[in-house]
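To start, the structure under review is shown below, and the notes come after it.
Here the complex is missing a single protein chain, while all its other protein chains stay put.
Right, subunit A next:
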Amino acid sequence: MIHSLFLINASGDIFLEKHWKSVVSRSVCDYFFEALERATEPENVPPVIPTPHHFLINVLRHRIYFVAVIQSEVPPLFVIEFLHRVVDTFQDYFGVCTEAAIKDNVVVVYELLEEMLDNGFPLATESNILKELIKPPTILRTVVNTITGSTNVGEQLPTGQLSVVPWRRTGVKYTNNEAYFDVVEEIDAIIDKSGSTITAEIQGVVDACVKLTGMPDLTLSFMNPRLLDDVSFHPCVRFKRWEAERILSFIPPDGNFRLLSYHVSSQNLVAIPVYVKHNISFREGSSQGRFELTLGPKQTMGKAVESVLVSSQLPRGVLNANLNPSQGTYTFDPVTKLLSWDVGKINPQKLPSLKGSMSLQTGASKPDENPTINIQFKIQQLAISGLKVNRLDMYGEKYKPFKGIKYMTKAGKFQVRT
């Protein structure tokens, strides 16, 4: 299936290669570089590139291209999903997935890649199994290893791979038994010029951090499970029970994992927590443009809107922007024409605004497009869909765990057209 993997950085250097079958010359990447050159933006490189003898399937994450070399028919999503899983694993191991981190940990990376694929077919991709095989490097362990000469490779052989619950390692022990669940919802919306909603949907996830001793069997139930329109589960969730009772029943993996992701049915009206008043105009013949932007809270259920960040790609004709924020700071990059305004918290009494003028290229005609405004924000302690966890129970173990549930609403792809 997957023949080889090349890691290519933003400047087009191949800084790591790994082959699972016969070695494929790195010159195959020339086809990728061609595509890269043709693409105007880094994101515009097509994910699948055919070459005379191979196919290159690439994903771009953290400004690194992961290019897999394929020789024959294979579902492209299979490869793409796998590559993303590789990135997730690196992130999990090294905290960040950057070129430097990968180069520093090249041995661990190689060991991981070796375990994750056998002959190009995924073997162990479950983080729990991998961590049993190869211990993630920590500063402490590196120091200890250099002194004692011990290794990162697990001494005992992994049993998780053979078990019926491959996602959980055996013999987990904690002094403090805790289970935390974060319900995080993201609003994807497109708001049109007049402020009316064109499309809005809520996507949510339940992320868990479970540190429980032994083999706990958990059930999590919601007050209003009907809200969930479309769900996808971590493999640990017993699907039959969800079908029958709308209860999440599972033996959790150890540590952090995504238990559930869901979509709230689009029939429900989505509350839009912020509104934007804007006036962005260019006049024909003038080298000045007006820019006015005011943000305000709306339908926030009494919660504060925090960490607000506004960004907008201004038209190419704009040379500079001279703006005055009522709060926060703004930056304008004259090269990429990206305006971003870090607003912070919205105070309902004193609405944040950004006003001023933009200078245009002299002589150039007025840009015929208006920029879209992208907004990011966070609202703590609120799941905008109204989803509520009813209760969390544990079976199979005697102790009493500490349980915690946190709600949060974020902006997903939240765009305002002007």
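Quick note on the criterion: contacts are C-beta pairs under 8 Å (C-beta built on N, C-alpha and C of every residue); 3 or more make two chains touch, one makes a residue touch a chain; residues count from 1.
In this text, contacts and distances are computed from a predicted model.
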Which of "Aminotransferase class I/classII large domain-containing protein", "Exosome complex component RRP43 protein", "Auxin-responsive protein" or "AP-3 complex subunit beta" matches, in UniProt, the chain that is not displayed: "AP-3 complex subunit beta"
Identified contact with the non-displayed chain, of A:Tyr31, A:Phe78, A:Tyr180 or A:Tyr275: A:Phe78
Selected from A:Val48, A:Val96, A:Met223 or A:Met301 as touching the chain missing from the view: A:Val48
Contact footprint on subunit A, counting only the chain that is left out: 1, 14-19, 21-23, 26, 40-41, 43-44, 46-48, 50, 55, 57-61, 70-78, 80-82, 84, 103-111, 114, 118-119, 121-123, 125, 137, 142, 145-147, 149, 151-155, 157-159, 161-166, 188, 190, 192, 198-199, 201, 203, 214-215, 217, 229-235, 239, 243, 251, 258, 261, 263, 266, 313, 315-316, 365, 368-370, 372, 374, 396-397, 413, 415, 417
